[in-house]
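Following: one structure in structure tokens, then a few remarks.
Omission of a single protein chain aside, the complex is shown with its protein chains in their original locations.
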Amino acid sequence: MESKEKYLLKMDNVSKDFYGNQVLKNVNLTVKIGEVIGLVGENGAGKSTLMNILFGNPAIHETGGFEGKIFFDGKEVNFTSPFDAIDAGIGMVHQEFVLIPGFTATENIFLNREPIKYNFLSEVFGNRLNLLDRKEMKKRAIKAMQMLEVELDSNMLVNEMPVGYRQFTEISREIDRKYTKILVLDEPTAVLTETEADIVKKVIRKLAKKGVSVIFISHRLQEILDCCDRIVVLRDGSIQKELFPSKTNSVEVAEYMVGSELVKNIRKSKEKRKFEETILKVNDLWVDMPGEQVNKISFEVKKGEIFGIGGLTGQGKLGIANGIMGLYPAEGEVKFKGKSISLNNPKDVLERGMAFVSEDRRGLGLLLDQPIFWNIAFTAMQIKDDFTKSLLGGIIKWRDDKAMIKVTREYIDALKIKCVNEKQFARELSGGNQQKLCMAKAFALKPELMFVSEPTRGIDIGAKSLVLDILHYYNSKYGTTIIMTSSELEELRLTCDRIAIVDEGQIAGILPPTAKPAEFGLLMLGKKSEVEEVLTGEGKD
Amino acid sequence: MKKQNLTRTMNPYVKFFIDYSVPIIIALLVAFAIPLSGLSGKYFIKELTIRLSRNSFLILALLIPVMAGMGMNFGIVLGAMAGEIGLIFVTDWLIVGLPGMLLAMLISTPIAILLGYFAGIVLNRAKGREMVTGFMLGFFMNGIYQLVVLYGMGNIIPISNSNILLPRGYGIRNAISLIGIRQVMDKFIPLKIGGILIPIGTLLVIATLCVFIVWFKKTKLGQDMRTVGQDNDIARASGINVEKTRILSIVISTVLACYGQIIFLQNIGTMNTYNSHEQVGVFAIAALLVGGASVAKASIFNVFVGVILFHTMFVVSPRAGKELIGQAQLGEYFRVFVSYGVIAFSLALYAWRKRVEKENERRKVMAFKRVLLQNNNTTGGDKL
Amino acid sequence: MKEKIKNIIENVGLPRIIIFFFLVSLFVLAPVVGISLTTSINDVIVRFGMNGILVLSLVPMVKSGCGLNFGLQLGIIAGLLGAVISIEMEATGFAGFFMAVGIAIFIAVILGFFYGVLLNKIKGDEMVVATYVGFSSVSLMCIMWLILPFKSPNMIWAYGGSGLRTTINTQGYWFHVLTDFLQIKLGSHIIFPTGTILFFTLLCFLVWAFFRTKIGTSMDAVGSNPDYARSCGVNVDKMRIISVILSTVITAIGILVYEESFGFVQLYMAPLYMAFPAVAALLLGGASVGKVSIKNVIIGAFLFQGILTMTPSVINNIIKSDMSESIRIVVSNGMIVYALTRKSKVRS
Partner (left out) sequence: MRKRIIIRITLIVVLILIGISLYTIGKEHKVLIDNKGISIGGITYNADTTYKVWVDNLEIGLLEKGERNVAKVAGTSHKIVIEETKDKVLTGEKHEKRFKLKTNEGATINIPAIVNNANEWINKKYIGGE
């Protein structure tokens, strides 16, 4: 009976798998009334799945529910929709704004839960013909905003607000709910200035004092250390450690986050490879890729190297490859083999001998409703006029299906793509084979430099090592320089010669694969100062 | 390749001109054509009063779907058909005067609700291309209407009045006289100023509708529609039944259009059974757009500016054409051209603007982030 | 078994199945009510030849992802201009016809270019804007027909004044030059319009061949997945413009073949609604807003013309009244509404 008093939320042995892929394993989490929990973990550690289970996200139930029990406020609960969760007193501030840009702050705070005034027509046409009680709305909105101690105009339209204020509006919405007992804040400070972030921290403490529990997710370790009562570190779907800010330090947290054991057989050829010539030089690159902003990044890649780019999701690591390849608006200077490339022009980049295996396989990487041989040969046909026959003295470039099929068969054999034949539609292949298809597409261009983004995302373990082997093979056999972007640190350390960690759109540091895991963790958590940077394999240039 | 300037924004004057380019162009055109036509002021005012009272209601019917983010409701043609079916019945039953007109409205309301519901479901299945679908739906329902009125009435649906039936014994005639209810609403409160009939009754009804729309915006349903109109996903995430809300907006619009068409026809006094509704959507939408509305934003103010400008052009252009090159035909083609052209232009402009604004918004956010970074990194000595 | 039938219905689409059976029953009923089947089929073939190219003209734009070309009237205007200019210049016979085609292509390329540029600016809203661009250009041309300085007495109003007639007879110029080419007569009823059909086949082949070239392949990729195409270095906007020009040019040729066979050049408001039957035919043939093949064109044009030819004669004989017009409206527009409400698999 004691536990009922003590804990507001108790998650008991919660497990969840998506089609056999275990993402949460026996998670036990308790939150006391008025306690602030900091949730830390890499991507795919299970943070968002855990929160989705708590919040009753329909996707959880559509994929078979979860195992284990959740007790909230003394009762066992199993929410099937976020609205149930909200009714029970769980509030959530999402990473992406759930705000209507053309509405005022007040209107947004009361989205679909506006106080209403009775109107007789509602008897005939239903409740929705009651009038909004604007006065009451304004009163309550102001009250909620006062709690935040920022000067927020309740009549200001969201699209005229500075970004930080949008976040405050969102938090005000949760504050206004009188019955909110626990509040989940998912990266609330990501878009804020430092002073604004301080306000958020203050509000969290204030709420805690009032008896509202908070689960605070952030990749800024300092913030977590500053304002949480307890830090929960998730890794690979299970709770790695619970720490108390007063008794820990950032190195420890980082270590638990990325795991302390050394990766076995880190490199088959143990010796440090040496590279001479610079093939790619990036100078002050800005890329405007939604959710993966790159802010003024500079780095160099040597010819023949495998260069890794890591970091947490949303920090900008994916933006680098996309920006250089011209898929998202970019500014800055990129030199390939000493010559500047024109940005925002995919054709130019491809023609110079770079290729890209996109992380967005089904969206950008493939023509899902076209046969395999089209998928593999199309880019090469565009860029190099391969697989075409000139008719009428070159006026007509006839597509040479036979040549296309021939090449395709070669790649199917080389990369062991499992398919019925080369005319099968790309849509029908498994994730791993689709990934090989994307790589074959890039190899068909015979590139000197290849960007590979998230090469193993969403494919099974067997295929994963195969994909990485292929990269190694092409790198050692053809000397193709590879820039590999991945969320999986282990995979980067297994494959790359050097690894850059991107945080908040900038390179936090470049480390060799042999560096201590905790150092990578610290870079990801915004603790650059505590890591001794390893600049290049060769030392400074 | 265009230079990507991440911080460029639009000049506010240029923006204003582009926002209101349609009304500005039409106003200039009208200003040029009025003196050319040589029409007397009195004739002009008389015509304009008639057209204002005749058309405003129909155009007002367009406002609510715009609010719900469904664009211009080309489906108001369905409402017009419902209204016409009501009028056919009261004419058949020989119900005259204001009671006849009200009865026609009463009968056609359930028909309009059903049609609106149907249209709403169809448009929900065509998200992102509501307008072209609504437009084609109007054409499609016109075929169904023909089957019902031309072959069903007098056959399956009892119609006994030989004055409106075709000589073959079933099917409604091409034109039927609405002499029994002609201008009953316009003349309900008779008032003449300087020989010009002021249709007080109709104007009062239009004013009531305006009040209704203003009031509606303040209801929970109105607020939900605005939410849905701004962002479907967020509306859904906050628990609003998006599909139902969209259907309701179309139902309301269809019912209003049905009344609008009845008001329109009581003023005219005759009904072209198979043509009266055909161009209802086009003219109403063109007028609204001329009033400065866009696919995403339309107000009562736009309605009246639009009616005045658009119909001034309608009155003036045949005469101006005649004066200009001696062919009245020219002016008539011209006003058809303007109606279609205005819609094409406004829709294209809006679609283009949508893209430009998205890009601007992106640049704004980008610029903001740069400043933010600069402030946070002052110690790093980064200079932009 | 039930599953299988359900699947077929899902894939083919209920409206198509209904229309198909409707057409079959019309053919079955025709002899019963005393209509000669051979004449009917011959009619269908003649009209198939007349209208097929207009249906074909929609293909490039669907392939490149511009959607159904509701702005078909632009191409028609180019064709009409070609026709009246060739008549004004007193060009007759094959030479006259090909001159008309040449002029029409020239104009269509220019119009198509600007149309394409416009459609690129409004990606995502192509169809509704195209509809009204089509309408407004027809009404603009109405003014032009009135004021353009044509002189040929066969074209201007008899009672003096300027301005072209609403219908212009092509008899004496290039009437039936294709239709009568290599014509096959079987008995008194059946006249097979070899020339028209051959010409249609040739154009179908050319369009097919175009999509076998490098540029055609790129266009296809743009339609299937514009993001993919862009990442492969394809200039998406340029491909779309080319597809629009191509569509407009084929339309212009299509309307000339139509007029050549029909015998009259129809001006003013006549082309206003011409886009809809062509679009409906293509959809009836199994195309969707985002996917199309030459097969769809041929099947669609045949089925659609079959219904147009057969309904009036058969239905009139059965219920003694002419419901065909209403049925045509319901079938063609219903087909379009159906296609628009289907969720297209193409990413937007």
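By letter and in written order, the chains are A, B and C; residue numbering begins at 1 in each of them.
Going forward, contacts are C-beta pairs under 8 Å (C-beta built on N, C-alpha and C of every residue); 3 or more make two chains touch, one makes a residue touch a chain.
Bear in mind that the values here come from a model prediction, so they are computed numbers and not experimental data.
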Chains shown that the absent chain touches, full complex: A, B
Per the touch definition above, residue among A:Glu76, A:Glu123 or A:Glu333 touching the missing chain: A:Glu123
Sole contact to the chain not displayed, among B:Leu87, B:Leu103 or B:Ile252: B:Leu103
Touching the absent chain when the full complex is considered, from B:Phe44, B:Trp93, B:Tyr117 or B:Tyr170: B:Trp93
Touch residues of chain B, complete complex, unshown partner: 90, 93-100, 102-103, 106-107, 160-163, 180
Missing-chain contacts mapped onto chain A: 123-124
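What we mean here is this: only the chains that are shown with their structure count from here on.
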Chain pair with the higher count of C-beta pairs in contact (B-C, A-C): B-C
Distance between the centres, which are taken as Cα means, of chain B and chain A, whole angstrom: 45
Chain A and chain C: spacing of chain centres that average the CA atoms, whole Å: 49
Multi-partner residues of chain B (at least 2 other chains): none
Touch list for chain B against partner chain C, complex: 122, 125-126, 128-129, 131-133, 135-137, 139-140, 142-144, 146-147, 150-151, 168, 325, 327, 329-330, 333-334, 336-337, 339-341, 343-344, 347-348, 350-352, 355
Contacting residues of chain C [partner chain B, same complex]: 70, 118, 121-125, 127-129, 131-133, 135-136, 138-140, 142-143, 146-147, 163, 276, 321, 323, 325-330, 333-334, 336-337, 340-343, 348
Chain A - residues contacting chain B, complex: 82-83, 98-103, 107, 111-114, 116, 119, 127-132, 134, 159, 162-163, 193-194, 286, 288, 293, 295-296, 329-331, 342-345, 505
